[in-house]
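All protein chains but one are shown in place.
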Amino acid sequence: MPTPAPILATLTAAPTPGAAMHALVARLFPLGRSLTGPGVRETLAVLREYLPGLRVHEVPSGTPALDWTVPAEWIIRDAWVKNAAGERLIDFRQHNLHVLQYSTPVHGWFSRAELDEHLFSLPEQPELIPYRTSYYQPNWGFCLSHRQREQLQDEYYEVCIDSTLDEAGSLTYGELVLPGASEEEVLLSCHCCHPSLANDNLSGLAVAVFLAQELARQPRRYTYRFVFGPGTIGAIVWLSRHRDTVGHIRHGLVLTLLGGPGGFTYKQSRRATAEVDRTAALVLRDFGSPYAVRPWLPYGYDERQYCSPGFNLPVGCLSRTPFGEFTEYHTSADNLEFVRPEQLAESLRLAEALCTALERNYTYRNLSPYGEPQLGRRGLYKGVGGGQEGADWQMALLWLLNLSDGSRSLLDVAEQSGLALPLLHRAASALEGVGLLQPL
Amino acid sequence: MPTPAPILATLTAAPTPGAAMHALVARLFPLGRSLTGPGVRETLAVLREYLPGLRVHEVPSGTPALDWTVPAEWIIRDAWVKNAAGERLIDFRQHNLHVLQYSTPVHGWFSRAELDEHLFSLPEQPELIPYRTSYYQPNWGFCLSHRQREQLQDEYYEVCIDSTLDEAGSLTYGELVLPGASEEEVLLSCHCCHPSLANDNLSGLAVAVFLAQELARQPRRYTYRFVFGPGTIGAIVWLSRHRDTVGHIRHGLVLTLLGGPGGFTYKQSRRATAEVDRTAALVLRDFGSPYAVRPWLPYGYDERQYCSPGFNLPVGCLSRTPFGEFTEYHTSADNLEFVRPEQLAESLRLAEALCTALERNYTYRNLSPYGEPQLGRRGLYKGVGGGQEGADWQMALLWLLNLSDGSRSLLDVAEQSGLALPLLHRAASALEGVGLLQPL
Partner (left out) sequence: MPTPAPILATLTAAPTPGAAMHALVARLFPLGRSLTGPGVRETLAVLREYLPGLRVHEVPSGTPALDWTVPAEWIIRDAWVKNAAGERLIDFRQHNLHVLQYSTPVHGWFSRAELDEHLFSLPEQPELIPYRTSYYQPNWGFCLSHRQREQLQDEYYEVCIDSTLDEAGSLTYGELVLPGASEEEVLLSCHCCHPSLANDNLSGLAVAVFLAQELARQPRRYTYRFVFGPGTIGAIVWLSRHRDTVGHIRHGLVLTLLGGPGGFTYKQSRRATAEVDRTAALVLRDFGSPYAVRPWLPYGYDERQYCSPGFNLPVGCLSRTPFGEFTEYHTSADNLEFVRPEQLAESLRLAEALCTALERNYTYRNLSPYGEPQLGRRGLYKGVGGGQEGADWQMALLWLLNLSDGSRSLLDVAEQSGLALPLLHRAASALEGVGLLQPL
């Protein structure tokens, strides 16, 4: 068993977890994240202030990873479109969504028509700047509001993208391991490649960071592994370096889009009925907020990689409103106003409840299985009978005794009884305390 | 094979089964049943008049039984609360619900406040006397209407409960065995521990008694075992004395609450898909009365004991409106008006139909399985074809021939075809008669 890495919360004056998470999101928002490059490093450096045990890994460009190759590192210094008067009409320094991610360097004069082929805007959301990428096809471009695009009426523009695609660079990802009593792992994965988009996915980073702090303070049955990497290629690189150990992963979650409005969404893993899938459905059932459980779909976030058929890991995806289903998605409107402290805080509580449910999902055996044991003489039963009391507590005791034949976990009991897991946890402890239940 | 016990119907002039059952309920109503004591013995003595083969068993107080111990026998002679004028304000002789079951003896003067801690009433049903017990926690008390309780305005009352908790007493239960062609058993269990409550459970006793009389008159595939004992501890005692033979139980039913209004309710055994569970659902489907099938719940009547995980017997519970779901439940309103002859009679017919369905649930093999056999030359098919006749009889023949591949019972055929079991019984007999079906 490795020694746990020391974890220190550096946060000092934040009044509530929600406000503290929002402060983290706000601090990360301006950093110029992309698939690779300095912005990812700066982001992980901030996370290390919260999670000193976080290790940052650099993987050289050109390294093969499963079916892929680590791309050149993209360094963007400046990007603009000027008019003849030299005014910066489109200015990367004003918003880092303005440049097409992974734009190749360019400098010169272009006619309006030539420039237009490199512009991206949203006619139906004319005030918003879209987020666009061209990671694997060399291209350059600018993203801008459609309103601004329509104002570009000059005949020629000076265009500059001061970028480098550094073949000698590297891809950066971060990993935090919180060792538990068992080598079996819970994987928690967030993508950290999006620039100034608050919900997608600074919200996921913030929830993961605060969840890690909370878990670090507790005894842990499972080992928890947090991975912060760029979307797709990050998960692929990570998987390529852990092919021999991914078998330890018993449960996993991709955390994303957890700061916006809307109910919760749990997307099932490819296995559909993995323990994490059933646990998420149960915890959401009893959590008290609107939610939906959706079936597996091979499109979305890094669960695509974890659930590819060769790995088929039990990794679901936890979010609020899913990608593409809110109008702010992948636009400049996914900003610090859109992500709210109370929404982040509620997401954190849900993630904690889910981890608690996984931690405590034991299978018990009733040690007095012939007839009901007499609860009264053990102080676990009400006094005067004949009334219609059937309180949840009594039912929890009876369900646990009745179903605990060694083949059913607390998850099974919660599903069949309709009782909430926290109540069953308490009742199971009480029954274990009087020697009626024994965990297998 | 043991010799069948002789069974004699002593009933002579009752005009209908319903009236005869109601007469039995009325005769048992005033007897002072409790968990133990003379009232149970008197009750079983009446049942023996109907079922001479019924054997009465006495189990000494203090006998261990599974996780429990047989309690002291409770003998109640009198109980009253008098005012200073010596008037019996609360009088056990007027209604045997007035005393808290298993009250310890007491005699003396009590202030109104002291007495009030020992009173039980129903503020929301102010005219009714509730039924309350304190079997396993020593206590004494009176049950009374809330209206009467509010009239107790004197400062002091004389209180007397003339009871004995006899450590040298015994617990009493009755058992009737109707041997069948097979050692495999059908268990029918009723609790007989409730005092003057007509539906709970004199109705169950009456239906069981008349069902036993009916079964006794017929050839039987199964051995039928009727158990009449006090709730919970009775089943536990019975199970503790039959641990080696409960494996013979193929099907079981707890019979209770069968005389009141409302549709039928079948509560599934812990197995949920046992033959008795599926049969009950089917018989109810075709019986023509409103009904509901409910999932297993580890709360209720003695199915709790039979379905404890160590035994896990296929025992469901048949009732009309379940406990706690009618306002008369466990009050003085569960009386001889509440239980109606026609409701008892319908319940008996249903119980008979269920036993018939279990008796006749054979698995057949089609002896001419290649193509349809030519029914016409065997006199089983209509003459002129081409019309749209598809009468249930023809369909029953075709379904039986088509599904009887040796892997499907009549129950399976009834479930898949939607046809009623009595029709399938007749059609199976016809096909067996012409050599097309053979029971396995």
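Note that the chains take the letters A and B in the order they are written out, and that residue 1 is the start of every chain.
Basically, a residue touches a chain if its C-beta (ideal position, glycine included) is under 8 Å from a C-beta of that chain, and two chains touch if they have at least 3 such contacts.
Remember, predicted model here, so these are calculated numbers, not experimental data.
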{"item": "Contacting the left-out chain in the complete assembly, out of B:103, B:121, B:332 or B:366", "value": "B:366"}
{"item": "Among A:298, A:406 or A:439, residue touching the chain not depicted", "value": "A:298"}
{"item": "Hidden partner chain, touching residue among B:106, B:293, B:398 or B:423", "value": "B:398"}
{"item": "Residue among A:130, A:180 or A:341 that touches the chain left out of view", "value": "A:130"}
{"item": "Chain B residues touching the omitted chain (full complex)", "value": "366, 368-374, 376-377, 383-388, 390, 394-395, 398-399, 401-405"}
{"item": "Hidden partner interface residues of chain A, rising order", "value": "65-68, 100-101, 120, 130-137, 139, 141, 232, 235-236, 239-240, 243, 270, 298-299, 304-305, 307-312, 323-324, 329-330"}
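Convention: only the chains that are shown with their structure count from here on.
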{"item": "For chain A paired with chain B, centre-to-centre distance based on mean C-alpha positions, whole Å", "value": "55"}
